[in-house]
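One structure coming up, written as C-alpha coordinates, with questions to follow.
Moving on, here comes subunit A:
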Amino acid sequence: MAEESKPPVPPLPDGEKKPAAEVVPPAQTTSAANAVEKPAAAAPPAAADKPVAPPAAAAPPKPAAPAKPAGPVPMPWTSPMVEKYRHQYGSGLEAQSYLGQNYFSVDRSLIPNFLKLLRDEEQFDYCVDITAVHYPKREKQFEVIWILYSFARNERVRVKTQIVDGESVASAVPLWATANWLEREVYDMFGIKFDGHPDLKRILLPDGWKGFPLRKDYGILQQDQEWVQINLGIESGQ
Partner candidate 1 sequence: MLNSLMSYLGSSVTPGEAGNQLWALIYVLIIFTGVSVAVIAMNWLERKALAHFQVRLGPMRVGPHGLLQPIADAVKLLLKEDIIPSEADKFVFWIAPLIGLLASFTVYTVVPFGPSQAVSDMNIGILFMLGVSSLGVLGIVMAGWASNSHYPLIGALRSSAQMVSYEVAMGLAVVSAILMTSLNQTGTGTLSMIGIVQAQQEQHVWFLFKFFPLGAIAFVIFAIAMVAETNRAPFDLAEAESELTAGFHTEYSGLRWSLFMLAEYAAMIAVSSIAVALWLGGWMRPFSHWLSGGAWDFVFSLFPGLTFLGLAAIAIRGTIRMPKHSLFRIQTIGLGAFAAVLSGIGLLLLGIAVGARAGDHVALARSADALNNVYWFVMKIAVFMYMFIWYRATWPRYRFDQLMSVGWKVMLPISLGVLIVTAIVGVIVG
Partner candidate 2 sequence: MTAETKNATNALSNLDLETPEKPYLDSNELIINMGPQHPATHGVLRVILKLDGEKVLGTECVIGYLHRGVEKIAENRTYTMFNPYVDRMDYVAAVSNGLGYCQAVEKLLNVEAPPRANYIRVILTELNRIASHQLWLGTHALDIGAMTPLFYTFRDREEILKIFEKYCGARLTTHAFRIGGCQYETYAGFEREVKEFVAFVKPKIDEYEELLTTNRIWLERTKNVGVISAEDAIALGVTGPVLRASGVKWDIRKALPYANYSEFDFEIPIGENGDTYDRYLVRMAEMRQSLRIIEQAVERIPEGPIMAKVPKVIKPAAGEIYHSIEAPKGELGYFIVSDGSTQPYRLRVRPPSFVNLQALDIMVRGLLVADVVAVIGTLDIVLGEVDR
Partner candidate 3 sequence: MTPVATPFFFYLLSGLAVLGGVLVITRRNAVHSALALILTLLAVAGLYLMLYAPFVAGVQIIVYAGGIMVLFLFVIMLVNIERTVKERQFNRIWPVGLAASGALLVLFVSVLVKGKALFPERGLPLPEADNTQKIGEMLYGNYMFAFEIASLLLLVAILGAVIMTKKKI
(Lines give C-alpha, C1' and ligand atoms only; values in the text may rest on other atoms or scores of the structure.)
Protein backbone atom coordinates (compact mmCIF):
# COMPACT_ATOMS: atom_id res chain seq x y z
CA MET A 1 0.00 0.00 0.00
CA ALA A 2 1.56 3.23 -1.10
CA GLU A 3 1.71 6.38 1.00
CA GLU A 4 -0.76 9.14 0.47
CA SER A 5 -0.05 12.81 0.44
CA LYS A 6 -0.97 14.20 -2.95
CA PRO A 7 -4.46 14.81 -4.31
CA PRO A 8 -5.56 11.48 -5.68
CA VAL A 9 -5.18 10.99 -9.39
CA PRO A 10 -6.43 7.66 -10.58
CA PRO A 11 -4.21 5.87 -13.04
CA LEU A 12 -6.23 6.70 -16.09
CA PRO A 13 -4.21 7.18 -19.24
CA ASP A 14 -6.41 9.93 -20.62
CA GLY A 15 -6.47 11.83 -17.36
CA GLU A 16 -3.28 13.86 -17.72
CA LYS A 17 -4.01 15.95 -20.79
CA LYS A 18 -5.73 19.03 -19.45
CA PRO A 19 -3.62 21.58 -17.64
CA ALA A 20 -4.90 21.86 -14.11
CA ALA A 21 -5.19 25.65 -14.05
CA GLU A 22 -7.52 25.68 -17.01
CA VAL A 23 -10.15 23.48 -15.46
CA VAL A 24 -10.32 25.00 -12.01
CA PRO A 25 -13.49 27.05 -11.78
CA PRO A 26 -13.21 30.61 -10.46
CA ALA A 27 -15.04 29.77 -7.30
CA GLN A 28 -12.13 27.60 -6.45
CA THR A 29 -9.30 29.93 -7.23
CA THR A 30 -8.78 31.13 -3.70
CA SER A 31 -8.67 27.71 -2.29
CA ALA A 32 -6.43 26.63 -5.12
CA ALA A 33 -4.06 29.38 -4.07
CA ASN A 34 -4.13 28.02 -0.56
CA ALA A 35 -3.36 24.62 -1.87
CA VAL A 36 -0.15 25.97 -3.32
CA GLU A 37 0.94 27.15 0.11
CA LYS A 38 -0.12 23.95 1.81
CA PRO A 39 0.32 21.12 -0.64
CA ALA A 40 -0.49 18.41 1.89
CA ALA A 41 -4.16 19.37 1.97
CA ALA A 42 -6.21 18.33 -1.00
CA ALA A 43 -7.94 21.20 -2.69
CA PRO A 44 -11.56 21.39 -1.61
CA PRO A 45 -13.97 21.63 -4.48
CA ALA A 46 -15.49 24.89 -3.39
CA ALA A 47 -14.98 27.54 -0.79
CA ALA A 48 -18.00 26.65 1.33
CA ASP A 49 -16.86 23.07 1.40
CA LYS A 50 -13.91 23.87 3.61
CA PRO A 51 -14.87 22.93 7.12
CA VAL A 52 -11.85 23.70 9.24
CA ALA A 53 -9.68 26.07 7.31
CA PRO A 54 -6.13 26.81 8.45
CA PRO A 55 -5.75 30.39 9.79
CA ALA A 56 -4.18 31.66 6.59
CA ALA A 57 -7.08 30.40 4.53
CA ALA A 58 -9.68 32.14 6.62
CA ALA A 59 -8.36 35.59 5.79
CA PRO A 60 -9.01 36.04 2.05
CA PRO A 61 -12.60 36.85 1.12
CA LYS A 62 -14.57 34.10 -0.49
CA PRO A 63 -16.49 35.18 -3.54
CA ALA A 64 -18.78 32.16 -3.47
CA ALA A 65 -19.64 32.43 0.19
CA PRO A 66 -23.19 33.65 0.53
CA ALA A 67 -24.17 36.55 2.71
CA LYS A 68 -25.25 35.11 6.03
CA PRO A 69 -28.43 37.05 6.87
CA ALA A 70 -30.02 36.78 3.44
CA GLY A 71 -29.63 33.02 3.24
CA PRO A 72 -27.91 31.21 0.42
CA VAL A 73 -29.10 31.80 -3.12
CA PRO A 74 -28.08 30.18 -6.37
CA MET A 75 -25.31 32.09 -8.05
CA PRO A 76 -24.25 31.97 -11.66
CA TRP A 77 -21.39 29.62 -12.18
CA THR A 78 -18.63 30.58 -14.51
CA SER A 79 -15.66 28.56 -15.60
CA PRO A 80 -13.91 27.90 -18.91
CA MET A 81 -15.85 24.69 -19.23
CA VAL A 82 -19.14 26.44 -18.67
CA GLU A 83 -18.24 29.16 -21.16
CA LYS A 84 -17.42 26.60 -23.76
CA TYR A 85 -20.71 24.79 -23.42
CA ARG A 86 -22.77 27.92 -23.06
CA HIS A 87 -21.29 29.02 -26.32
CA GLN A 88 -22.12 25.70 -27.86
CA TYR A 89 -25.65 25.23 -26.56
CA GLY A 90 -26.84 28.73 -25.91
CA SER A 91 -30.09 29.03 -24.01
CA GLY A 92 -30.55 25.30 -23.60
CA LEU A 93 -27.97 25.28 -20.86
CA GLU A 94 -27.78 27.14 -17.61
CA ALA A 95 -24.91 26.81 -15.18
CA GLN A 96 -25.41 27.71 -11.56
CA SER A 97 -23.84 27.19 -8.21
CA TYR A 98 -25.59 26.79 -4.90
CA LEU A 99 -23.63 26.72 -1.66
CA GLY A 100 -20.56 26.05 -3.71
CA GLN A 101 -22.06 23.08 -5.52
CA ASN A 102 -22.24 23.48 -9.26
CA TYR A 103 -24.98 22.30 -11.52
CA PHE A 104 -26.13 22.53 -15.09
CA SER A 105 -29.75 22.83 -16.00
CA VAL A 106 -30.00 21.37 -19.44
CA ASP A 107 -32.80 21.05 -21.91
CA ARG A 108 -34.06 17.49 -22.27
CA SER A 109 -33.16 17.27 -25.94
CA LEU A 110 -29.52 18.10 -25.21
CA ILE A 111 -29.08 15.49 -22.49
CA PRO A 112 -27.61 12.56 -24.46
CA ASN A 113 -25.02 14.71 -26.20
CA PHE A 114 -24.20 16.77 -23.16
CA LEU A 115 -23.63 13.78 -20.89
CA LYS A 116 -21.44 12.20 -23.53
CA LEU A 117 -19.40 15.37 -23.82
CA LEU A 118 -19.02 15.59 -20.07
CA ARG A 119 -17.76 12.06 -19.93
CA ASP A 120 -15.51 12.06 -22.97
CA GLU A 121 -14.14 15.59 -23.00
CA GLU A 122 -14.37 16.73 -19.42
CA GLN A 123 -13.43 13.39 -17.86
CA PHE A 124 -16.51 13.05 -15.73
CA ASP A 125 -15.93 9.33 -15.73
CA TYR A 126 -17.81 8.41 -12.59
CA CYS A 127 -21.56 8.64 -12.47
CA VAL A 128 -22.26 9.03 -8.78
CA ASP A 129 -25.99 8.94 -8.84
CA ILE A 130 -29.06 9.33 -10.95
CA THR A 131 -32.23 10.43 -9.30
CA ALA A 132 -35.33 12.47 -9.82
CA VAL A 133 -37.58 14.91 -8.02
CA HIS A 134 -41.29 15.28 -8.53
CA TYR A 135 -42.81 18.77 -8.67
CA PRO A 136 -46.52 18.14 -9.27
CA LYS A 137 -47.35 21.84 -9.53
CA ARG A 138 -44.92 22.58 -12.33
CA GLU A 139 -45.77 22.08 -15.91
CA LYS A 140 -42.70 19.93 -16.39
CA GLN A 141 -43.35 17.71 -13.43
CA PHE A 142 -40.11 15.82 -13.13
CA GLU A 143 -36.57 16.85 -12.67
CA VAL A 144 -34.02 14.17 -13.44
CA ILE A 145 -30.62 14.66 -11.88
CA TRP A 146 -27.31 13.13 -12.75
CA ILE A 147 -24.52 13.58 -10.24
CA LEU A 148 -21.16 13.21 -11.91
CA TYR A 149 -17.65 13.21 -10.61
CA SER A 150 -14.32 13.48 -12.33
CA PHE A 151 -11.36 11.75 -10.77
CA ALA A 152 -8.92 13.76 -12.84
CA ARG A 153 -10.38 17.14 -11.87
CA ASN A 154 -11.56 16.09 -8.40
CA GLU A 155 -14.77 17.91 -9.12
CA ARG A 156 -18.38 17.05 -8.75
CA VAL A 157 -21.14 18.43 -10.91
CA ARG A 158 -24.86 17.92 -11.21
CA VAL A 159 -26.80 17.87 -14.43
CA LYS A 160 -30.51 18.49 -14.26
CA THR A 161 -33.25 18.39 -16.78
CA GLN A 162 -36.98 18.87 -16.54
CA ILE A 163 -39.45 16.64 -18.25
CA VAL A 164 -43.19 16.35 -18.56
CA ASP A 165 -44.91 13.31 -17.07
CA GLY A 166 -44.79 10.56 -19.65
CA GLU A 167 -41.74 11.87 -21.43
CA SER A 168 -38.66 9.72 -21.45
CA VAL A 169 -34.99 10.53 -21.09
CA ALA A 170 -32.07 9.02 -22.90
CA SER A 171 -30.47 6.25 -20.92
CA ALA A 172 -26.95 6.78 -19.62
CA VAL A 173 -26.16 3.07 -19.57
CA PRO A 174 -24.01 3.27 -22.73
CA LEU A 175 -21.95 5.97 -21.00
CA TRP A 176 -21.73 4.60 -17.46
CA ALA A 177 -22.60 1.00 -16.74
CA THR A 178 -23.60 2.00 -13.25
CA ALA A 179 -26.62 3.84 -14.66
CA ASN A 180 -28.34 0.49 -15.15
CA TRP A 181 -29.64 -0.02 -11.65
CA LEU A 182 -29.84 3.67 -10.84
CA GLU A 183 -32.18 4.25 -13.79
CA ARG A 184 -34.18 1.20 -12.87
CA GLU A 185 -34.67 2.66 -9.43
CA VAL A 186 -35.78 6.01 -10.85
CA TYR A 187 -38.22 4.15 -13.07
CA ASP A 188 -39.38 2.09 -10.12
CA MET A 189 -39.99 5.07 -7.90
CA PHE A 190 -41.11 7.76 -10.38
CA GLY A 191 -42.17 5.93 -13.51
CA ILE A 192 -39.73 7.86 -15.68
CA LYS A 193 -38.73 5.85 -18.70
CA PHE A 194 -35.19 5.79 -20.05
CA ASP A 195 -34.76 5.22 -23.76
CA GLY A 196 -32.22 2.60 -24.65
CA HIS A 197 -31.99 1.03 -21.20
CA PRO A 198 -31.21 -2.68 -21.67
CA ASP A 199 -33.68 -3.96 -19.12
CA LEU A 200 -35.91 -1.30 -17.67
CA LYS A 201 -38.02 -2.95 -15.01
CA ARG A 202 -38.76 -2.48 -11.36
CA ILE A 203 -35.88 -3.13 -9.02
CA LEU A 204 -36.86 -2.57 -5.41
CA LEU A 205 -40.58 -3.14 -5.70
CA PRO A 206 -42.10 -6.35 -7.00
CA ASP A 207 -42.60 -6.61 -10.73
CA GLY A 208 -46.37 -6.48 -10.68
CA TRP A 209 -46.63 -3.43 -8.42
CA LYS A 210 -48.86 -0.60 -9.50
CA GLY A 211 -47.99 3.02 -8.82
CA PHE A 212 -44.75 4.93 -8.32
CA PRO A 213 -44.22 5.61 -4.62
CA LEU A 214 -41.93 8.62 -4.71
CA ARG A 215 -44.35 10.73 -6.69
CA LYS A 216 -45.88 13.35 -4.49
CA ASP A 217 -49.43 12.17 -5.17
CA TYR A 218 -48.63 8.73 -3.77
CA GLY A 219 -49.50 8.83 -0.07
CA ILE A 220 -47.14 7.44 2.50
CA LEU A 221 -49.74 4.92 3.68
CA GLN A 222 -50.79 4.05 0.17
CA GLN A 223 -50.04 0.59 -1.14
CA ASP A 224 -50.89 -1.64 -4.01
CA GLN A 225 -53.51 -3.47 -1.97
CA GLU A 226 -54.39 -5.73 -4.85
CA TRP A 227 -50.84 -6.94 -5.15
CA VAL A 228 -50.61 -7.50 -1.41
CA GLN A 229 -53.83 -9.50 -1.36
CA ILE A 230 -52.91 -11.66 -4.32
CA ASN A 231 -49.27 -12.29 -3.56
CA LEU A 232 -49.13 -12.27 0.21
CA GLY A 233 -52.61 -13.61 0.88
CA ILE A 234 -53.36 -11.01 3.52
CA GLU A 235 -55.96 -8.27 3.61
CA SER A 236 -53.61 -5.37 3.90
CA GLY A 237 -49.94 -4.73 4.36
CA GLN A 238 -50.56 -2.06 6.97
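Convention: a contact is a pair of C-beta atoms (placed from the backbone, for glycine too) under 8 Å apart; a residue touches a chain by one contact, two chains touch by 3 or more; residues count from 1.
The candidate set was assembled so that all candidates are chains of the complex that A comes from, given by their letters.
All values reported here derive from a predicted model rather than from experimental measurement.
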Which numbered candidate, 1, 2 or 3, lies in contact with subunit A within the complex?
2
Could you please specify the touching residues of subunit A with respect to candidate 2 in the complex?
1-4, 7-12, 14, 41-42, 44-45, 48-49, 51-52, 66, 68, 71-74, 98-99, 101, 125-129, 131, 133-134, 145, 147, 151, 154, 156, 158, 173-178, 180-182, 185, 189, 198-199, 202-206, 213-214, 216, 218, 220
